[in-house]
Each structure stands twice: as structure tokens, then as C-alpha cells.
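Input: one structure, supplied below.
Here the complex is missing one protein chain, while the rest keep their positions.
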Amino acid sequence: MTPRARLVLFLVGVSGLVAFIVWGLAGVPAFGRYRGPYGYLVDALAIHQTHATGIVSAVNFYYRGFDTLGEEFILFVAAVGVATVLRTLRDETEGSPGADDERAAGRLATPTSETVRTSALAFTGPVLVVGWFLTTHAQTSPSGGFQGGVVMASAVALVYLAGHYVVFKRISPVDLTETVEALGAGGFALLGIGTLVVGAPFLADVLPLGAPAGAVDASGTIALISFFVGVEVVAAFVLILDEFLEQTIVVRSRR
Amino acid sequence: MTTLEVLVLVLVGAGAAVVVATRHPVRQVVLLSMYGAVLMVLFLVLQAPDVALSELSVGTVVLPLLLLLGLAKVGGSRT
Partner (left out) sequence: MSIFPYLVVVWVAACGLYGIVTSRHLVHQIISLIVLQSSTYVLFMAIGFRTAGVAPYFSDIPRDTLTVDPVVQALALTDVVVEAAVTALLLAFAVQAKKRFGSVDPQELRQLRD
């Protein structure tokens, strides 16, 4: 099918799709007139039931904790999938990354400027601390395991920018990253099963709730689940980054 | 609907069209990073700071980094 015919067919199809979607969305309540009862119910009950002031995290890790477990497993499988798809094939060799690793790989990359190196070095520590703060404060303010994990992973990426690939490899060997990722995902699942063992529903909040709502040790399992999720997200993204960097810098074709 | 909301929604629509219309992959990655920033502003205006934080860290830092690494391996100078 020629590209022109494909384009014409696409325009016909998408105009039909757009017509149907607009027809459907015209029946939704007007923008700004949210009617749904579930949101108001969660607002009224969440602080009393979970002692958490961050309602979005309470919904994520307690009221809909099972969905979050599923999404975390998607993340886990995607990271493992990247590691599997980008494994070294039979007709490839892994060169050793020396000090001139970027140039040895055949890429005409200019050497990293001193400004980039210094500012990346200066920012690595604060970004790591901010990511840790976000991971452990899910129940108080707009934070949570997912955001904190991504911020911490970008701190690890800053290490690669600030130095050589060898330094990045030394702080994130693949065995360690994969173990940490498994611990994060497994910890979340085991926490859910643990609540089953004591006789409560799956992922119910059985730990002591803590007195003032929104304190750092409040809301029982929510803070703990957020911590495990943060650990798993960091490990997954560092693993993905590591695989891609390895492909670009180290792996070379034998042909 | 306030002017701010209308303005940011128009920017989002324009940003999406611009990102798709660019054919050179490396330029498209930079434009994607800016589109992520505009989306973050939309989420802030719609009172969702959590989602804005996620979109900022993922769409502005992690996704363009991974895409550029992939492009370095694949070669992005042609269409």
C-alpha cells in the first residue's frame, strides 16, 4: 500500500474516531462540575482511617493498593525486559571501557566540558537527598515512592555526567541493581501477604497508625509501601540506564 | 474557565502538533522535553502537584535521556 493511500485511509478512519469520541465526551459533566461521589467520600474518610494527610498517596497505597502492585510489576517486567533484549549477542563483543571510553567506541563525541562536570558533581548530593525526602514523606505532602524513585535515579545519572562511565559502573553493578529491584518489588508483595497472615484483607493497614495525622511515622503501611516502591523504581531506572549506556559505550559488533 | 487554563490548554495542543511535525529525531527529543514542561504547567494549573512532579522528573529528564542514548546507538541523522 503506497504511503499516499495509507494517509488517505488514516484520515478517513481518524475522522470517524474523532466524531465518536467528541460525541461521547459531550455527555460528560461540564469541565469543572465534578459530581462523582467517590472523591468526596475518600476526602471525608481518609484522614480518620489512615492518619495520612496526603490523600493521593492514601488512595494509591491503601484504597487502591492492589492496582499499584500491578503497576509496579509492570515496571519490574519492563526493566527485566530491557536487560534481556539488550543482552550481548553471539556476534558482539564487550570492549573494556578505558579512560578514553567515549572516543574508543567510534563515536565522535567531544569531551565533556568542565562546567557540566562541576555542576553535575555539585548537584548529585542535593538531588539524592531530595529524592529520599520525597520517598519517605508520601503521607504528608505531594510526594511518594514513584516520584522519589525517579528523582534518585536521575541523581545516579548525574554521576555518569560528572565523571566517566567506569565510575557509574562501579556504583551500580548489575547484580546489585537487580537484587535491590527484586527486594523492592518483593517487599511490597510480601507486605500485602503479611496482612493476610494476621487475618486482615490483602494490603490492609495493620501497623500502628501514629498519633498526629501526617507525621512522618504516621499511617502505618502507607509509608512502608512508599519506601519499597521508591527502592524498586530507583533500581529499575538505574538498570535501564545501565543497559543503554553499555550498548552505546561498551558493546561493539564483531563483524 | 479562566484565561490561564485556556492559554495552557492551547499551548499543550500546539506543543503536541509541533512535536509530531518535527521529523529530525534529535530535535524532536528536545521539543519533547519542552512539551513535558508545558504539560507540567497544565497539571499545576489543574491542582495536581503530585502528577506535575512525576511529569517533570520523567518527561523532562529521564525520557529524553533514554531517547538520546537510543538515538546514539541507532543513528538519528536521517528523516
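Order as written gives the chain letters A and B; numbering starts at 1 within each chain.
As a convention for this text, a residue touches a chain if its C-beta (ideal position, glycine included) is under 8 Å from a C-beta of that chain, and two chains touch if they have at least 3 such contacts.
These numbers were taken from a predicted model, which means no experiment stands behind them.
Across A:T53, A:T135 or A:T195, the single residue that touches the chain missing here is A:T53. Subunit A residues in contact with the hidden partner, per the touch definition given at the top, are 3, 6-7, 10, 14, 17-18, 21-22, 25-26, 28, 30-34, 36, 38-39, 42-43, 47, 53-57, 59-60, 64, 67-68, 71, 74-75, 78-79, 81-82, 85-86, 89, 140-142, 144, 146-147, 149-150, 213-214, 233, 236-237, 240, 243-244, 247, 253.
Residues 1, 5-6, 9-10, 12-13, 16-17, 19-20, 23, 25, 28-29, 32, 35, 39, 42-43, 46-51, 54-55, 58-59, 62-63, 66-67, 70-71, 73-76, 78-79 are the ones on subunit B that touch the missing chain.
Keep in mind that, in the parts below, only the chains that are shown with their structure count from here on.
Residue ranges on subunit B touching subunit A, taken from their complex, read 1, 49-50, 53-54, 57-58, 61-62, 65-66, 69-70, 72-73. Across the complex, subunit A meets subunit B through its residues 31-32, 56-57, 107, 134, 142-144, 146-147, 150-151, 153-154, 157, 237, 240-241, 244-245, 247-248.
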